[in-house]
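The complex is shown incomplete by one protein chain, all other protein chains being positioned as in the whole.
To keep things simple, chains are lettered A, B and C as they appear, and every chain counts its residues starting from 1.
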């Protein structure tokens, strides 16, 4: 297994604050590993929605996750307050790769960091379609140094 | 079915702010009914933990839910910001009944309101035990007009 | 609090087998109370779908939960196998009330039992509409003694 180094907040471009929930904790008293992926979706889609380029109910195209991964460096747990940092790592014609880091309270290093690949598909046919101009502009601004 | 009237924020005593998540929304585009119960736990246990009377890992006694219910008046959905209001409706020797209201963004009326009954039990034997003095003091202060 | 008596399997009409999951267990080592409501939805909607009267993607009307409740008599936990029993308690013009019991492995008494009220609404306007003939026939057959 390849073990990356934890990122810091300055490695990300946009941020979302996420409150934890009692049932995020599993029997080991920490956030279950599957919850991190709920937070990844929340951080990315939350930013896209606030930027006006993702309408969950009426967009003709939607972004589906085709690949994701996470490295866990430290434990998160309710009642921690989490800051999720996001950056666009790669922006293709119809797909985009995000890097996300989850920071515990005031921590400077990520407790977990992941990556996921969104493919833009037609809502009905599920065939990939090019990312539109408005979304592309928002995504471009999410790259480091953009 | 008995249909209560939505409460307002002034009907509750303590409050917690809870962020919604992308996967709170089900196929109907709104918060799934089971999520409301996750928020009830979060609001109540969050207050008890911040008041120092609930330690998830080491308390010799824990509060278990033996009964709960919810009425849904309006839809909540990601990316709403939710305020949960809590009050103690009844405080017994070893049990406590909470009323909880969930408020959408700046709404004055609850989108959903529920009730649940916590019984204080020994962590190992699961037998009910009297609520201790410290917890009782915190719970007493959560009654309306307390 | 009113405390009902646990039902037995013969108190229900249709049944669904549900496997538990590792993360159903919370920090107390048992199924978190909010999970029971996920199982209620699964048992009811699963039966309606297998009976051909609920198409999650294309039905013009959908059933929304407006009220639900649960009494917890005993603990459920991964890796238990759960049998959910369902019966229709009340069938109105545009709403239906279900009783659901959750049985642990081979237990004869319910570990938890609940009730929820579905209102049939237009998918777009969310206004209540009469339950159609096909669904009504399926629901009628879910009453005790039907």
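Here are some notes:
Methods note: a contact is a pair of C-beta atoms (placed from the backbone, for glycine too) under 8 Å apart; a residue touches a chain by one contact, two chains touch by 3 or more.
These numbers were taken from a predicted model, which means no experiment stands behind them.
In the complete assembly, the contact with the undisplayed chain comes from C:25, out of C:7, C:25 or C:120. In the full complex, chain C touches the hidden chain at residues 17-23, 25, 29, 38-39, 41-42, 45-46, 49-50, 56-57, 78-79. Mapped onto chain B, the footprint of the missing chain covers residues 22-23, 25-27, 29, 32, 34.
Residues of chain A that touch the chain left out of the display are 1, 3, 27-28, 32-35, 37-38, 41, 56-57, 62, 64-72, 75, 90, 95, 97, 116-117, 123, 126.
We take it that only the chains that are shown with their structure count from here on.
Of all chains, C has its CA centroid at the greatest distance from the CA centroid of chain A. Spacing of chain A relative to chain B, judged by their CA centroids, is 29 angstrom. Chain centres here are Cα means. That of chain A falls 34 Å from that of chain C. Distance between chain centres (mean CA atoms), chain B to chain C: 23 Å. Of all residues in chain C, those touching 2 or more other chains are 27, 32, 34, listed in ascending order.
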